[in-house]
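Here the structure is laid out as structure tokens; the discussion comes afterwards.
Let's look at chain A:
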Amino acid sequence: MLSWYPEPMQPAVEFQNISKRFGAVQANRDVSFSIASGSIHGVIGENGAGKSTLMSILYGYYQADEGNLLINGKAEKIHNSHEAIVLGIGMVHQHFMLVENMTVLDNVMLGGEGGFRLNANRKKVEAELREICQRYSLDVDPLDKIEDLSVGVQQRVEILKQIYRSANILILDEPTAVLTVQETQSLFDVLRLFKEQGKTIILITHKLQEILDITDEVTVMRAGTVVGSVHTRDTSKEQLAEMMVGRPIETQLPRAPYNPGKVVLDVQNLNLINSQQVSLLKDISFNIRAGEIVALAGVSGNGQSELLEILSGMRLPGSGQITLDGAALPYQGKKDADGLPARYRELGIAHVAEDRLRHAVVKNFSVLMNSFLGYQNKFRKALGLLDKKAIAEHCDKMIRDFDVRPADPALRIALLSGGNQQKVVMAREMAASPKLILVGQPTRGVDIGTIESLHARLLALRDAGVAILLVSVELEEVRALADRILVMSGGCITGELKVEEFDATKIGLLMGGLHKH
Partner candidate 1 sequence: MFDDFQFASILVSTVRNAPVLIFAAMAGLFAERSGVVDLALEGKMLAAAFVSAAVGFATQNPWLGIAAGIAVSAAIALLQGFVSITQKGNQLVAGIALNIALSGLTFVLAQFFFMQGGRTPDLGAARLSTIVLPGAEAVAGVPVIGWIYSSLLSGHTILTYLAFALIPLVHWVIYHTRFGLRLRAVGENPHAADAAGVNVELTRFMAMLTAGVLCSLSGAYLSVVQSGFFLRDMSAGNGYLALTALVFGNWRPVYTALGCLMFGFFAALQVQIEGVVFPVIGKVPGSLIQMIPYVVTVVVLAGLMAKSVAPKAIGQPFVKSR
Partner candidate 2 sequence: ADPKFAVIYDAGGKFDKSFNQSASEGAERFKKETKIGFMEVQVASDTQTEQVLRNLARKKVDLIAAIGFGQAQAVQNVAKEFPATRFVLIDGVANGANVSSVLFKEQEGSYLVGVAAALASKSKKVGFIGGMDIPLIRNFSCGYAQGVKATDGKIEVVQNMVGTTTAAWNDPAKGGELARAQIERGVDVIFAAAGGSGLGTLQAVKEKGKLGIGVDSNQNYLHPGNMLTSMVKRVDQAIYDSFMQVKNGTWKAGIVYKGVKEGGVDWALDKDNRSVISADIEKRVNAAKQDIINGKINVVDFREAKKCPA
């Protein structure tokens, strides 16, 4: 180790007393820290701590109300992303910033087309992209359309964009939230390569293991302020968690012994073929008993989402049999699934949808209005009027029980952080006292404090005798919650294990479809 530097390293980025406020919310308050050039710097914090806001300020998306921003030692006012790009800053956003109906190539060229006529450059850029893919072993075809790509590949496109633009300061806002372990590993390989090339990387994540794996330094934020910055090698998960949440985090949650009851859900020979005649689900058979959590593990896009949609009534199965408490679900003879989820809910199937913003909430409704989405008929009085009083009480209780912050039922739900939105959804579905609850990616983008509480909720539900089907790409989550694990690959169930037999390698192989029976 060198103890002497020829000259003091100029930090790549320095935040000085940055403050930013949105209406009543102080998203950043007097934030100051710096990021060493050529390092990988982690930023962690609870949902709503202000991480994304700070990064958006760096990328010119918002302007700070107060404070200074120094890039490579020079004070800069960045008014828009164009200026940020010119300064060599690149950002991979929490939600992908890709134009879905355009090709990878066009997405990469966008904003840096290099001339009025596109064709003049298309061939050149395409060749360059292929070369980059090779060099960084990114498996992307520049001519594919974004909408045809899985999230993992889309993620790679975002990275590709930044490599192509040779960004020197790269911000990654929760890049791994939707990635599998393998995908995360290959992303990290690329990041390490970047670091070797002297690029500076800022990584936001809720997964502390990743922080420990790859960062050099980490800054912890809470409620808009910086709690502190530490060298990664000097810290531990527990310390980081405590800095973030302000209290120690339980890693092992208490659970009652495994003692399943009668079969609640039984699925036999379920098949699904889409309009292009592609088989999405093949001969799926399994059951779930009362008081057990069955997890569907697998790389996303292998049929888990479709299965969840069928079981929740959002989609009709092709063939097969599904029974709930021994009675067939009422989808037979239906031409489409229009309105079916309401019937299923009445039968006692609750559903926490995988895609929160698309399915589980109406963004422009308040928290109150979202608190009974799907259960609107339960709160109906005479003449079809909504029972306002009952709804208000119901919502208040949800907010209290799940500690939704801010505790304001009138707030538009889009203004809540992802974790708090998820709390609302989870609270709502659990409040219906279902027999079976379908839970898709319950903690995607959610901070560890909240994860802990959501996990505790699910386990309590299990102990109370509810059947739970969990779909998650997080093996850690599967391990923490499941009693039994079904692995899916290519629309088939490729294996089943008890949680005691948990073995990441074996599951990885099953997810790759290697253990077909």
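Rule of thumb we're sticking to: contacts are C-beta pairs under 8 Å (C-beta built on N, C-alpha and C of every residue); 3 or more make two chains touch, one makes a residue touch a chain; residues count from 1.
A word on the picks: all candidates are chains of the complex that A comes from, given by their letters.
All figures in this text were calculated on a predicted structure; none of them were measured in a lab.
For chain A in this complex, the touching partner among the options 1 or 2 is candidate 1. The touching residues of chain A, when paired with candidate 1 in their complex, are 22, 59, 61-62, 80-82, 84-86, 91, 93, 96-102, 106-107, 109-113, 115-119, 161, 363, 414-415.
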